[in-house]
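Before any comments, here is the structure.
The complex appears here minus one protein chain, its other protein chains still in place.
As written, the chain order gives the labels A, B and C, with residue 1 at the start of each chain.
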């Protein structure tokens, strides 16, 4: 199966400066390893898309990879703020960050429309909020049958979608189980799809609430065990809650952040070297 | 779990004359047992909804239960026509049948809109076909962002949805695996939901492509092993292909049909008695 | 259902229906994503998968993605379709995320009636409100015709099937011909070939009118004219279809034998 490739090459070939990129994951299976590779390859002017931007988006923004963020909730789950994200929005550091914000329902339906090759999606929401005043990708629409007024949001079709999954099989199909969030729609809405996986297996076995993304819907698969740290991979490892807390002071200080990123991300070859490096500092249990 | 009830009581309580009823099943898990109970209880003026009306709809129509059919493909899969359906449309026997026809994509998205509490759904289709000329539930709609013209179809919200599933658990959750078709959307779009199951188990085990409908989305569950005959129940029994062929001559002749229905359906108490009765005539292998 | 033996016009070694199915199967390229209807389309697609296109990815409207049936499914939702599928998804998902999304390279369709521009009728024969024959209806055909990158149509060539004017336009081919399909805004490019029991028809690049470009062995231009309800255009040099290979016949007959056994 020729889709299995080295992540460095997949990112080099499929992620370009100025692209719109969705690295999705709903607290489960966050594609951290691919985010670090994008940072190492110094991509610029990316439009980052994500319902729940968290640490890896804080890192991409703080390292100057992004010119715009399309999102619905940006925080360090269970801890607090994304300080690099806030610094970019509040003070334009390291450079100004344009933001386009929606609700979760709006973002989810934008991916659904994108995956369905429709130009827009319809939902009940936004009316009476200030979101339409600051986000121009929200427009009223009228039901041609009932005359009822609802809101429309435009489809999302990222240049590249990147997700982390538990397994791929020999034919290049991808299996995700447990909380699968918006990953299927993100992948199917994108022009190119990169998937990092914990391992490659001969055959999938049935798992609770498993979905399978067929190989014809995937462009590149890279085997990156542990690649979702500090989030978790159901069946492989737990969420590293301590790391999320440890990130807060690191992200608060520009120098500390840059130094940390240079030492652990730019200063390492790949994710295993990165994990090695942060373990030394006991950032990780 | 108080949702487990006798099918006769569930139908008596939840299915009324004049209701819109969707008995869904996409060749797998067709709720035949519930259709027969509706016929035994002599419901009238039903608006029957189904993407793929087949033998049980032929029977409901031929027995005069329906005043209208909303559908996208009506046939005896792998065999030919639904002769009772044709007789009703072509000659108004036993009474005229109003029809509202769509494409599969249109019907599927009408259920999706219904399940989403939206008044309509949008799709790419119908343009240039004669369907909009004969079906008034198709209307053009314009994308508020791109100006692109698409087609809208109104939501389906049946009074009652009835499906057959493999298993329910003690808490009243319902498990369906294999081809799950449109059953989830049909159930979630309806005001009331009746589910017949092969068996009740303590706990579900993971199965390929399994979906679980939580008990809060179900109104009544009845244990009716074999209740999907002549269709199949993945993990329980195969499709009775011979019965589909055997149905053709029965359905072709009004007298033969009425006689058959009176003997095997009206003349029996329940589905096991019905199966007993048709087995005697070796209609079934 | 097939009347193969009875309307055999070919030389003794294979039937015209077999030639039709084999010719259709040859239209499917290996590795392509194919949306398949039940009956002749499914027969041709699975013949292709068992011969020259083992890597083709079959999608059925029941939600089976990468189906690998070992017998021909009698219904669109047979268990054999899910059994070896790469994935099984809901019906809305297969139509929205796969067909409408433009992921389907080839749609294989049958038809009750077809016109010179490849428009298809599977709804009624005669006036809609007082139809002579009520057909099953649209099913998945309109959107397959709309959104598949290209469409292959398979049906036996007869005057009542190849008609001057359809009783009902269920699925759009090239509309009124010329650019009229483009103006409808569909993403798919439309029917690229009609395979019949007599030969092969392809659309004229300009007018989009279907033209006889090949005859199966033993079939004649006269037969094709007789079997067509409009003044059939014929290419200047009509080629002759390669007859079925032994392998193709062996695999097709084995498939059908196993299917017949499953019917019992």
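The rule is simple: a residue touches a chain if its C-beta (ideal position, glycine included) is under 8 Å from a C-beta of that chain, and two chains touch if they have at least 3 such contacts.
Everything numeric here is computed off the predicted structure, so don't read it as measured data.
Peer 1: So which shown chains sit in contact with the chain we cannot see?
Peer 2: Visible chains that the missing one touches: A, B.
Peer 1: If the hidden chain were put back, which of A:95, A:148, A:262 or A:276 would touch it?
Peer 2: Answer from the full complex: A:148 touches the omitted chain.
Peer 1: I'm checking contacts with the chain that's been left out. Which of A:39, A:131 or A:174 qualifies?
Peer 2: Result: among the candidates, A:131 touches the missing chain.
Peer 1: Quick one: which of A:3, A:36 or A:102 touches the chain that's been left out?
Peer 2: Once the missing chain is taken into account, the touching residue is A:102.
Peer 1: Of the residues listed, B:15, B:38, B:69 or B:115, which one is in contact with the missing chain?
Peer 2: Only one of B:15, B:38, B:69 or B:115 touches the chain omitted from view, namely B:115.
Peer 1: So which of A:57, A:85, A:120 or A:247 would be touching the chain we can't see?
Peer 2: Considering all chains, including the one not shown, the answer is A:85.
Peer 1: For subunit B, which residues touch the unseen chain?
Peer 2: With respect to the unshown chain, the touching residues of subunit B are 115-118, 171, 173, 184-185, 188, 211-217.
Peer 1: Determine and list the subunit A residues touching the chain excluded from the picture.
Peer 2: Contacting residues on subunit A, toward the hidden partner: 26-28, 51-52, 71-75, 77-82, 85-86, 89-90, 101-105, 108-109, 111-112, 123-131, 134, 148-149, 178-182, 184-185, 208-209, 232, 234, 238-239, 241-242, 244-245, 285.
Just so it is clear, only the chains that are shown with their structure count from here on.
Peer 1: Can you pull out the chain pair that has more C-beta pairs in contact than any other?
Peer 2: Most contacting pair of chains: B-C.
Peer 1: From the C-alpha centre of subunit B to that of subunit C, how far is it in Å?
Peer 2: It comes to 28 Å between the two C-alpha centres.
Peer 1: Quick check: what residues of subunit C touch more than one other chain, meaning two or more?
Peer 2: 87, 96, 100, 147, 187
Peer 1: Please list all residues of subunit A that touch 2 or more other chains.
Peer 2: Residues 117-118, 212 of subunit A each touch two or more of the other chains.
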